[in-house]
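A protein chain is absent from this complex, but the other protein chains hold their places.
Up next is subunit A:
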Amino acid sequence: MTTVEAPPKARSRPRTNPFAGIWRRPVPAAAFVVVVGISVAVILAPLLAPHPPLAQDLLHTLSGPSANHPLGTDVLGRDVLSRLLYGGRPTLIGVGLAVLVYAFFGMSLGILAGYLRGWTDRVIVAVLDVMLSVPAVIITLAVLAIFHQSNAAAMLTIGFFASAGLARIIRSSCIALREELFVDAARVSGLGPARIMARHILPRLTGQLLVPVFLFSGNALAIQTGLGFLGLATPAPAPSWGGMVGEAAQIMQQDPYLLFVSGGVIGLMSLSFGLVGDGLRDLEQDRRQATGGRLRRPVPATAPQDANKPSDAPPDGAVLAVRDYSIAFATAQGPRTVVDSISFSVRSGEIFGLVGESGSGKTVTGLSLLGLLPPNGAVTSGSAWLAGTRISGLPERELQGIRGSEIALVSQEPMVALDPYFTIGSQLSEVVRRTGAVPGGKEAVRQRVRDLLTSVHLRDPDGVARRHPHELSGGMLQRVVIAMALAGSPKVLIADEPTTALDVTVQAGILDLLRSLRDEHGMAIILITHDLGVVADSCDRALVMEQGRIVEEGPVEDIFYRPRHPYTRQLIASTPSIAPTEGRIA
């Protein structure tokens, strides 16, 4: 089989552990330990408690901490530690029930509304709006009037009403998810809506459940202990956290100590739930933004060491030269070399092709010449010269001076280079002013912008300058980006797959433009592409890369008619052609 290697980055991992990385953050980690620790202690209360929770010792009332009573005793001489351990049970059971109802209704209502849409969606959203506008605590008090001192009934009510908020979050994620290709694929496979929701939608959304659940747990805890404080949830003398705060409040004047103990546990637990929730959300955001903190440590660059070697001088006659150039990326498994000691040189006035399939290192090579490697990548050996000046290993400040004026980039996706909020004209003038190529005032800059847009064969340069990027077609945008790259009259233009996202008829126009720019300005163009048709059309010389190494280099006629390396031959043979090609080798 001829499939190429897997791309370096896996687009998505099958299932990410939402807790992964929490131990590197001290605050959420500590909060998590507190939540788990207190919960376990409460569950194991019969084993851990030194005394029965109701046993009175009237000889030692309100005693401070002692060996026999680690947290002291209350007004009836009951052991405070034991009462806290037993008293956590109604609280945690209540919170658990509320969370279960919250998650169940939040998920099911959200998924039903978001996946089925139509009438189901409208009815569910209306119900959710009602649920959100009703004061849940008052309803809970009404429920308690019916189910006298029922902790479970109260907390189920709280969980149900709070689930409306979760359902709205889940619904909007679900609306986005149902547009994904794999949902279409499942429908084509013949799966019914119930199975699609259960197999494809639900598992993808459970990750989003965790953060709201932790944040809601903190709220539920506060409400449950509040009900306990009011004596509505747990009948005395059975211990409960809220009830203990109530008892302590009655003797607050005599002995405020008990209030600190019972209130402290509630505060600590409530705070910890919130901190774990926040921490998990931060972790999720980090995962979405980058490969994770640890991977960002760059590979140490060794290039500057051999800077003064006599043999390491720029070759004559080349505007751009690269010698023994290697690039590596830091990964979790250590440095990974993606470009392996390549050497080539490009002359003024030629279009030089950098050809390869995905993972060959062609784009990384181009970006590194501009000093635009991602943070975890680095040039590990060799050097690059631009017009006799060494550019590898230059500090960022000096690179900024070179970028745009000496060497410029045109990338595959023109929208990346343009800001959707500004007109083409204002973005181009900014570049013109920054390169400093135009002396004089506003009128000179405007004239230069007009010249640039004309030079990329845009028919109505003034009209284009007034428009915003979204008003132009893909081909026109790519011309604008090329005009932007030309603003500093660079000696070298790096075009990274400039036509891959475009239709063939538009592609032909852009390639014609690149050729005519080369002829007019005499600059060198490095054309990075995977398409051998584009190479045959536009390049004078080319090199073929495979997995970070150069396998073939030379004039395009040699590469197409006399390829030496089997990989080049395979590439040519696999490229479909619309016309019978003459010099083609089978």
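The criterion applied here is as follows: a contact is a pair of C-beta atoms (placed from the backbone, for glycine too) under 8 Å apart; a residue touches a chain by one contact, two chains touch by 3 or more; residues count from 1.
We take it that contacts and distances are computed from a predicted model.
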| item | value |
| --- | --- |
| Listed names "ABC-type branched-chain amino acid transport system", "Carbohydrate ABC transporter membrane protein 2, CUT1 family", "Permease" or "ATP-binding cassette domain-containing protein", matching UniProt entry of the absent chain | "ATP-binding cassette domain-containing protein" |
| From A:R25, A:R117, A:R204 or A:H565, residue that would touch the chain that is not displayed | A:R204 |
| Residue among A:R25, A:R117 or A:R187 that touches the chain left out of view | A:R187 |
| Subunit A residues touching the omitted chain (full complex) | 1-7, 10-15, 180-182, 184-192, 199-200, 203-204, 357-358, 474, 503-505, 507-508, 511, 530-537, 556-557, 560, 570-579, 581-584 |
